[in-house]
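Quick one: this structure, given as structure tokens, is what I'll be asking you about.
One protein chain is absent from this view; the other protein chains keep their places.
Chain naming follows the written order as A, B and C, and within any one chain the residues start at number 1.
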């Protein structure tokens, strides 16, 4: 799809990235470097302030010629209409508040603003950093909240695991095709989800040739986020089991979700529900029968591949999704929201297929 | 553990490998090359007959000086007391029958003899190749059937997925700590499980940086094998959902099994059940609380690492295991059975820790 | 760089891919799917004819809606102005001849037309398939032959290894900064260079966790291609040692080239030569002092990263390059040539940075 197809936008939007040296920041920069209607005008970072962006991200050498700035909300307000925050939770909300005060529309990729109930946030994150901003924030999953995102001034971009789990399960939950009790979400993520700071958990020799679960049995903070979105879709409260795993690859999340099938729904019925649910969603593809998702097929893209099955021996429905955790699971999704906020086509600048192989 | 600890065996056993050029054959050769009390005296193969073994497996260059022979049951009977078959299902049973007729004790690593009910075998494999041998075969999972294996003349070495799933779940099933209905086994395997023949599914560029499910929803042939063993442990029939995944690594299976916890059993209780169940099993370790299994920690070894958790928010028990699919999931387990059959200590020649990292 | 920057082209060019199901074909389809001024109008393939392209390349699901056609030069002439051939050597030349006869401008990614001397081609490839087309073909390395490519009707797109080696060494050879005798090119490639057909050499378990040389000591067919281009640059015949290696990664070629430094040239002088040589080349970046190339920084892009050093202890100059073997080493370079042939800016549709990490 040629970029010019989206030329109804009368003017370019200008965007800033705050926290540009981490992986979500890097992915935002990569996508904006070739976005046809959004211009990257400002990059900010703490540890990398004062450096050429290409010294922090050599992949941008000769492509993006910006210098990383220390954070300054007023300065960003001069340079940009939108700010994308690739910051750790706990740091993002304060900067988002400052940027809002300066008149900048904010897309926060951290967890600070995702949970609508401050009390639930406190349970999982220890304290509430969001303040008044929480009630203003819209959950940035376009496939569920497209219209609210268009007019939002603050968007809380979903976590990577929640994106994969919600996209896979939402159509089944909406149409009552599965039991809301006993859902299991078994997710497998690439290592970039752990961020760019070196750690034992992401040290190559301890990660390659090994797969392992972590933060199981209700310990991972993405659990309430998945439950919140699916509960909204269902119209009643859902509690589920979420098990993340670390896979020896850089990018990608595969979600294998289990739920008891209801009303004898078989795979065709589940796929039909998904196709209907995502009819207007350019980033989602329901795979044809017989093809199962593979994170390799979405690597580097903003796409979600979904597939469904029912184990008739046990009555179990299986909902599968593959996304790129940094793409549709973070930076791509943020750009998708920004497009909506800027009046651009939702998929503008996001049409590139996966880099396969 | 010095190998000399097992020197109670008065004489060396002699072993042959049939189908030596595949990955299970290669792993058998690797283990027998340094086994203190079993001597590798004969290797047979179809495609590689006539070649030096080290030309088929260069890792054995300068270590094993055997030439691959065409299959000949009588010749094997002269050279060896035991034959280990690393052959595709459908090919193994006939050779096992010939070897038994020649007086050789057989360990078959294929699926031909694993299911006790020929009718079930036909459902999953199309036809029954085992004939009379099926009733004679003992399922070669020492942790469950140690005593029967000692005196067996034919052992059906379990599949890799079943080994991981059964070891994780058996203690919980035995003690009634989980509901027998609604069990989900979500397993993640390295690529060597697909065998040594090149295929699109194991082609490096289509495998690296991607994770994918395959043969889901009751299609994978290891399903009835898991169900058979757990049903034997439970004393009643169990049907479960089994979902295999392919992970971009060469070796290892991580099993994440879900079952509804019963009687308020928490993680400590589950671990206690496992410790008791595996008290006499040198190849199984129950990890201490707080440490989750990683296939990297068992790579190249005959060990199984188990861990347990309960998600108290949902009442779900999670049983985890990590094994090397070629080690405890195939060749290591076969040697473990051979040791028992030969009157050697069960762990003889199998004490090497994982190659970490 | 917004795609609209290149909108001086009055009309879209139309392109066909022949041999779309291999990796170079797949990469061509990926790049053309979002090219702002070239439209992918036709895809042809032998084994995949009749299938939806998205069934052959699921990464294109929902993005490209073409059906693979059997090869038909007349039909392609109707649908397209340019044909890109992603075919094995020996197959390409005949199809290129047919397409030329039908009036289609051809970019051949095989080796059939790269060597200018048919006799040399016969030495390395056994027979000459090119016929009259050989003399018409222009070697498609824009950084060396930009002007000739613009008006060419037949372009022989360089091999992946030659691209990396020539780009690294050409500036030094041109300016006489290194001795032309005793050059060593030690190159390290990702596995996708071996193509999409499953083979033992690219089987995941035999490729992961291993690095190995192959076709060393003058056996690899890219040797004469490197020598031909550097000889043209030097104005005299060059013979060199080329050693390819297979690295456990999907994409990328790192080239480490050694030559004796002349006239006391140090690293700064070598970098200066390269900066001057590539002043008008949008796809080439000379890295700043202190940063060494990494294939990860160019993965998925059309970029070449170069760096230079001199070992003053031994008088040895070291020229380094990193490219993506499927990008700048194949499909990206082909599009770069097509842009020139179509009167578009050389970097049109090729500005996307690497997918990092």
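Here are a few things to note about the model shown:
Just so we're on the same page, a contact is a pair of C-beta atoms (placed from the backbone, for glycine too) under 8 Å apart; a residue touches a chain by one contact, two chains touch by 3 or more.
Computed from a prediction, not measured in an experiment: that's the story for all the values here.
Put simply, the hidden chain is in touch with A, B, C once you look at the whole complex.
Residue A:199 is the one among A:135, A:199 or A:276 that touches the chain not shown. The missing chain, though absent from the display, is touched by one residue of C:55, C:128, C:186 or C:272; that residue is C:186. Within the complete assembly, C:295 is the residue of C:24, C:228, C:295 or C:336 that touches the hidden chain. Which of B:45, B:300 or B:345 touches the hidden chain is settled by the complete complex: it is B:300. Listed by residue number, the positions of chain B touching the unshown chain are 1-4, 7, 12, 23, 26, 29-30, 33-37, 39, 55, 57-64, 192, 208-209, 250-251, 282, 284-285, 287-288, 291, 294, 297-301, 303, 305, 351-357.
Contact between chain A and the absent chain runs through residues 23, 190-192, 196, 198-200, 202-209, 248-251.
Although one chain is not displayed, its contacts with chain C can still be listed: residues 182, 184, 186, 188, 190, 205-214, 216-218, 239-241, 243, 245, 247-252, 254, 256, 258, 260, 267, 292-297, 299, 309-314, 316, 318, 320, 322, 357.
One rule holds for everything that comes next: only the chains that are shown with their structure count from here on.
When chain centres are set by their Cα atoms, the one at the greatest distance from chain B is C. Superposition of chain A on chain C using C-alpha atoms only gives a rotation of 180 degrees, nearest 5. The distance from the centre of chain B to the centre of chain C, each centre being the mean of the chain's C-alpha atoms, comes to 46 Å.
Inter-chain spacing, taken between the CA centroids of chain A and chain B, is 39 Å.
Annotation for chain A: residues 208-209, 250-251, 294, 297, 299, 357 touch two or more other chains.
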